[in-house]
Every structure is written in C-alpha cells, then in structure tokens.
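Omission of a single protein chain aside, the complex is shown with its protein chains in their original locations.
On to chain A.
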Amino acid sequence: MLASSRIDPKRRNNLDHRKRQFAQPQWQQQKYEYGLNFYVLPPTAEITLEEFEEWAIARLKVLSELESCTFRNRTPEETTNYMTPILQKHMPLNPSRSSTAQDERKTDHYSHFILRLAFSATEDLRRRFSRLETMLFRLRYKEEDARERKNFVDSLGATMGMSWEKVSEDEVQELGADLRAATGYAKKGEDEGWFKVDWEKVPELVESRKVLLKRGKAYVPVREQQSLVVAEFGRRLDAALELTARALPRLDEDDRLSPILAHLSQSFTAPEATYDADSSPSGLAPTHQNIDALSQHFPLCMQHLHRTLRQNSHLKHYGRLQYTLFLKGIGLSLEECIMFWRRSFKLMTDEKFTKEYKYNVRHAYGDVGGDANRRGRGYTPYSCQKLLTEALPGPGMTHGCPYRTFTVDNLVAMLQQTGVSDRETLKGVREDVARQRYHIACNRVFEYAHKSEIKEVKNKGVWGEAELDTILHPNTYFKRSFLLKHLGEEGYSGETNER
C-alpha cells in the first residue's frame, strides 16, 4: 500500500507479505464505478505514508462522529443532518460525473482498509468498527443518487452472488393477502413487489415480523432492499475482520505502519484532536487578571483545576502542567502565565517560585529546554484523548478529566455547583459516565450550558453543523463557549478550529 520508494529494501518482503494477505492475486481494475463500496478487494496501488495517515484520520473523525450520534440517541434524520456536513468536509463522495469522484472513492477505499487493519486486533474494536462502518454505509446508501444506487445494487448480484429473486406474478397472486398482511401495503409511489431470500439474510425483519415466512424463505418487500444490502454489508465486514484479526499477528512488529495503526486504534476512545493556539478568538486578550472571568468558559476539567488553585493557592505537578498548557492554548502569553502562577501561589516566596516553578512554565512554553522543545514551542495543550487515557490521578491530585476521575455522585455535585441543574442533562451524564463515554458527557453539558446560543447560530445559519461537531479538546470547548457567549459582539470572530 505504500510507495515502495519510501521503503527500506529490507522491509520490502514484509510489505509484500502484507499484500499477499490482503490482496487477491488477481489484477484489479482501479476505476471505481460506484460511490458505494462493499470493500471486497483490498487496495493494491501504492500511497505515501502521509496519505496513509491523513486518510485514516479523516475516516476516524467521521466514524467517531457517527458513534457520538448513537451515544446521543439521535434519530436517523438527526444523524443524517448532523453527519452530512461532516462527511462533506472529511470524506466527500460525489456522483460519478464529478471530476473528483475517482479520487474520493479511492480515499474512501483505502481509508476503510487502513482502519480495518487498525481495528481488527480485539473483539471490542472489531465490533465497534463494524457497527460504525455499517452505519456509515447505511447513511451513504440512503443519500446516494437513486440511479447510481440501483446500478450498485444490481452489480452485487453479479459480483457477489447476492441474488434478488423476484417473487413471480403467479406467486404474488397466490400469496397476495398473506404477503400484504405481513409486509403492509406499499405507500404511494413505492414499487410493490417482493424478493425471496433465505430468512437468515434478514434477521431484523424476521424479528419484527415485517416479512412473510414460508418454509425458510423470507418474502421481503422491495422497499426493504436497503436492510438486506446493509445487513449483507455488515455480515461480510464481520467475516473479513475475523480474517484480518487472524492475519494480524503475522505482521512484523517493526513495520513502520504498526505505530500508526496502534495510534489509530487508541484514538477510538475519543479521537485525537490538536489545537492550534494561534487561532484563538481574535480580540480575546487573556491576562493574568482576567482568567477568573474567563474561567466560566472552561470545561469542567479546567474549572476544577482553577477552583482548586484558588482554594489551596497551590496545584500539584500534573495539574499545573495540564492547566499551564491549556492557558497557553487560550492565548495567554508566557509572561502573563508566569505572572498568573506567581500571583496564584500566594503563600510562596519569590525565591522558591523562581527556583522550583518558573522553569517548568517556561519549559512548557518552549522558552527553555532542548532544541526540539524550543523549536516545537514547548508542549501542546492536552486533548481529551490524552486526558482520558493517562493514568488516574493519585490522592490529592486534581488533573485529568473529572468525568472519568470523579465518582459519579461527586461529579454531579460539582456540575450542580457550576450551574448545571437540569435533571435530564444530569441523568444523561450519569448514563454516559456509566458507559465510559466521558467526552460525550462533557459535550452534553456544553450543549446544555449553551442551549440558546446554539439554537441561535443554527437558526441564523451563522455556524454550520461542522462548527458544532463533537468537542474533543478542552481548548475547543473554551473557544466555542467564548464565541457563543459573545455572539455578534465586535472584535470576536473566527470559527472553531479543531482539526
């Protein structure tokens, strides 16, 4: 899959080995006839390492947004509305006549197979991946141009033996009343007609008694073709993932793809998001004096650090680091940040502060330290993923994500202190936390706290859905909150900028 020129010749064998496992020995037409894809044949052409990673991350973003829709119990319509702009931004699939169609389909094809590798290692990952990919397929299937969809479905019959045995007129005559009693009447404009398949192909329709069964055959109305195709997609993907999982141990460990794959699969907790400090809201001028005021826009993790700091006039090391980087992310300059900490540690002598604390702040900003640290301008602010995957804090420590580190009762108490008292929201938070969906709980709280503003930007069309996607970074939380609360005010602009 990788451009061979980039690969150390010694490793060529490994890659060839990989190819043999995932590719069929036949020559593959690289033209993509359809936007929809059952992903039967693995890609065989070469791509660069950058493309490999970039495409995978884009798909991951899409899948995790889909997952958050299920966590939030969005209806299919809401999910479609929410996902359409996100898909358009990260993984567009335009109709065949479009000049970009071939490239988009290639990206879609490759990214699917890359994530398949990344998510086949454990049963849990496989299940999630399969569920989300199947959701994605269903979503695209519904949105696909009717003619292109029909061509695709017809092609399934020829290439993968998904036969659509139409129930003959005679049989319809014979079974007429039963057929309609089982499957209901066709709505206006719908084809009336039935397919006959083994009932095992449509377990969901059987379970809900939406088909007629006769001696092991299910009579499925044409309009249910979608569930048939989608179910088959899921079944094939499950089987393929099993095969991939069995092939995985044979992939060489020092392969250069392994770290990327490992990282991708880790990102499934909450996808990794980076935050670009340069793009904090223009017009916002944070100083050591207005952090207290700004802290109303902080996510719970940072509010907790801020309150603890105010209470104790101190914070332990990891809390300090997490908070410093966050402040750096909102645009607090190094000088202001040092001042902020100096003033906050009220009980400390200047000498002690300078000796033991100042250096760490400068280091975080890249003002001191090795070349690499300074060139990289210090550490980047921590993402939700980072906070959700690091070790739990010990006694007396306050860093991390409170949705994860607090007992649920303490968490709810703290939310109530910060003004979140809505029963539904708190109930949702409890459920999210019980299911370890910490970032979803945080997003839920955000949406509750900014309910009217979100409604406003949506109604006015000022912000698109993509600007209101799932928050995966504390700094994004701050920025979005800040912008929403200063809507229409002069001087504040800029969209949220997670990438």
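Note that contacts are C-beta pairs under 8 Å (C-beta built on N, C-alpha and C of every residue); 3 or more make two chains touch, one makes a residue touch a chain; residues count from 1.
We take it that contacts and distances are computed from a predicted model.
> Which choice in "Enhancer of polycomb-like protein", "DNA primase", "Casein kinase II regulatory subunit-domain-containing protein" or "Cytochrome b-c1 complex subunit 2, mitochondrial" gives the name that UniProt lists for the one chain left out?
"DNA primase"
> Among A:33, A:174, A:200 or A:335, which residue is in contact with the omitted chain in the full complex?
Going through A:33, A:174, A:200 or A:335 one by one, A:200 is the residue touching the chain not shown.
> Can you say which of A:127, A:142, A:209 or A:377 touches the chain missing from this structure?
Of these options, the touching residue for the absent chain is A:209.
> Could you list which residues of chain A touch the chain missing from the display?
Given the touch definition above, chain A has residues 123, 178, 180-182, 199-200, 203-204, 206-209, 212-217 touching the missing chain.
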